[in-house]
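Below is one structure. I have some questions about it.
For this depiction, one protein chain was excluded, whereas all remaining protein chains were kept in their positions.
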Amino acid sequence: MAAHNVKHALFCAVVTLVVAYPILGLNLVAQGTRVGLEGADASTIIIIFLASVAVFAFQLYRDTIMASLSKAPRLNPLAGREPMPQARRVKLESWVLTGIIVLALFWPFFVSRGSVDLATLVLIYVMLALGLNVVVGLAGLLDLGYVAFYAVGAYTFALLSQYMGISFWMALPLGALFAALFGLVLGFPVLRLRGDYLAIVTLGFGEIIRILLNNWTAVTGGPNGIGGIPEPTLFGMEFGRRVKEEGNTSFHDTFGIAYSGEHKVIFLYLIALVLAVITALVIRRLMRMPVGRAWEALREDEIAARSLGLSRTAVKLSAFTIGAFFAGFAGTVFASKQGFISPESFVFLESAIILAIVVLGGMGSQLGVILAAIAVTILPELAREFSDYRMLVFGAAMVLMMVWRPQGLMPMRRTHIELKRQE
Amino acid sequence: MQDLLYFSQQLINGLTIGSTYALIAIGYTMVYGIIGMINFAHGEIYMIGAYTALIAITGLATLGIAWLPLILIVALLCAIIVSSSMGWAVERVAYRPVRGRHRLIPLISAIGMSIFLQNYVHLAQGSRNIGFPALIDGSFRFGSGEGFQMSISYMQITIFITTLICMTVLSLFISRSRIGRACRAVSQDLGMANLLGIDTNRIISATFVIGAALAAVAGLLLGMYYGSVDPLFGFIAGLKAFTAAVLGGIGSIPGAMLGGLILGVAESMTSGYLSGEYKDVVAFSLLILILLFKPTGLLGKPEVEKI
């Protein structure tokens, strides 16, 4: 054991102590009208101390530990296997997807209302993540203000229904198109910025939209938000207890069944499911079309792609607009599900969460994104007892995931032509 | 005359805020200049600096020490030590393992770190706004007895002077010292610097430590100037400082100063002549406009596309 190692380990242990003790061990508390200092209880101090000892021990034997870890048999039993032949993999994937969709269609009839509602939220995130996937995963444009388009979609529906009485089905395409228009208008000037400049500008744009929605009280209601957003109807049938709009009938009266709030929740879920499937299918198609290839080409090597005659602006703009379009979709569904929207639903953290879903899922991969959306939305709900630690764990998980499995849960694999091997 | 006084007062308010933005922006710009990543957790380091300073000040008050220079020096040292350690640890844990991967990976890691640190302080210290004692009180006044009086508080002057000292020391450090030279070499070409025998890992750690130390100074100053701390305020300030860094041209230290000052003045002028509601809108719009006409910021080097 080299002396250098001891020195380094000691340094790390001291840093752990310095980083943990003042913040965890000394608590600022309001004592009447003054601020006082209180030491934390003994267990916290012991934990801080133990953590620092653990860091010391780990750093001291780091090389040995790492070596024995890499020698140990891989935990993953599939690690050594041959990759599945492409044709079989594609087939399997489409079977799995079909299975999931069929399951998703019937599942809500057997579970509780809360679960269905949560599943609707998951589907909204799936739509958002699939849309952002086009921008970030496929076209490689880092968009930190994606939530702006989501907000545009939601507010388009809310405002149209409030001022013009437009129904969900009318607003769905309008909201999406309007969001797409925003994407186009914003994208046009900013897409010549590179990488991280684009990131900060989109972030700024997201904030601007939110602040404007919050300040334009006369139209958007400002911080009061907009309430009374109608739910979707089924051929003019409403799902509420009472019919709100004239000319509509209520679902339970038409079919002569007892009123149940479940109908509405399940109907909304099914709409979200259909829209999510449409989103996935459309993007899947696009990925295989020339424009999809162009996105990836531009992401991989901009200069090479341009020299092959691709228009940088047109390709980037198409990705941006299509991403915005699906965010608008999701926004409309969200507004309808909530019945009430206000600017506080469209903060930067929301953009970060959607981005996290895309990255956790494996950039570019659809199945991965769907799995990640489920994980990110449901895990915090399951861990409600630890609600205090929810966001702490979420942040730590993002870091650890990037360190250990940066390619995501299910990394994207491109379809490719396999050359016959020369025997 | 009245209007001029009012204008000068808003200008001074803006320059004060701007110079602290600049202090925080240094951390972003140096890290970006060297490893090309946005250190999203930097705002949290600043917040932790402010908390540590407050803990130190409260601790000294409990011990009954009331001699101002001692309190300030101890608080400053504590804040710098804890923040720098934090900066070092964050780089070690969250950024070094992902260095050199696709540029989205370190960014996500940084956002995760930012969320983690926010909640770390939130859990340890609670979500309340905690008052920060005003240690330096009082102000110079200008203007006649009637009408608008301009006042420059001692705190504002302290902020100016401290920022000026920090910037000068940093510039000298970067241009004269061995580590500073190594920093510049690494930022120009990391691989080449490595080949020339520079311990790049150490230099990158040093960058994080320097950035964190400056953020801690800003934390103490702003804590006293504003009057309270809470676990979320680092994020907002970080966002502004980052905007300032981009505005001035990310990677450039004079750019960070210029960007910070411009942003601060733009904000205070918006609040002063328009409405405080729109100050963030103006700040971000300014950023977008400048980037449209000068895509690498005011003092940034034009990027050469390499084939």
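We just call them A and B in the order they show up, numbering each chain from 1.
We adopt the following convention: contacts are C-beta pairs under 8 Å (C-beta built on N, C-alpha and C of every residue); 3 or more make two chains touch, one makes a residue touch a chain.
In this section, contacts and distances are computed from a predicted model.
Q: There's a gap in the complex where one chain should be. From "Leucine ABC transporter subunit substrate-binding protein LivK", "Helix-turn-helix transcriptional regulator", "glycine dehydrogenase (aminomethyl-transferring)" or "TonB-dependent receptor-like protein", what does UniProt name that chain?
A: "Leucine ABC transporter subunit substrate-binding protein LivK"
Q: May I ask which residue of A:Leu123, A:Ala199 or A:Ile266 touches the chain that does not appear here?
A: Checking each option in A:Leu123, A:Ala199 or A:Ile266, the one touching the absent chain turns out to be A:Ile266.
Q: Just to verify: which one of B:Tyr28, B:Tyr51, B:Phe233 or B:Phe284 makes contact with the chain not shown?
A: B:Phe233
Q: Looking at the full complex, which residue from B:Thr158, B:Asn194 or B:Ser271 touches the chain that isn't shown here?
A: B:Ser271
Q: With the missing chain put back, which residues of chain B would touch it? List them for me.
A: Residues of chain B in contact with the hidden chain: 6, 9-10, 13-14, 16-17, 127-131, 133-134, 137, 139, 141, 148-149, 151, 153, 155, 222, 226-228, 230, 232-233, 236, 267-268, 271-272, 275-277, 279-280.
Q: Tell me where the left-out chain touches chain A, residue by residue.
A: 30, 32-35, 109-110, 112-114, 117-118, 121, 214-215, 217, 222-225, 227-228, 240-241, 255, 257-258, 260-266, 337-342, 344-345, 381, 384, 387-388, 390
Operating definition for what follows: only the chains that are shown with their structure count from here on.
Q: State the interface residues of chain A toward chain B in the complex, per the touch definition above.
A: These residues of chain A touch chain B: 15-16, 18-19, 22-24, 26-28, 30, 35-37, 136, 142, 189-190, 192-197, 199-201, 203-205, 207-208, 211-212, 214-215, 303, 348-349, 352, 355-356, 359, 363, 388-389, 391-392, 394-399, 401-403, 406.
Q: Can you check the complex and tell me which residues of chain B touch chain A?
A: Chain B residues touching chain A: 32, 36, 38, 48, 51-52, 54-56, 58-59, 62, 78, 81-82, 85-86, 88-89, 93-94, 97-98, 101-109, 111-121, 123-126, 128, 130-131, 133, 239, 242-243, 246, 250, 277-278, 280-281, 284-285, 287-288, 291-292, 295-296, 303, 305, 307.
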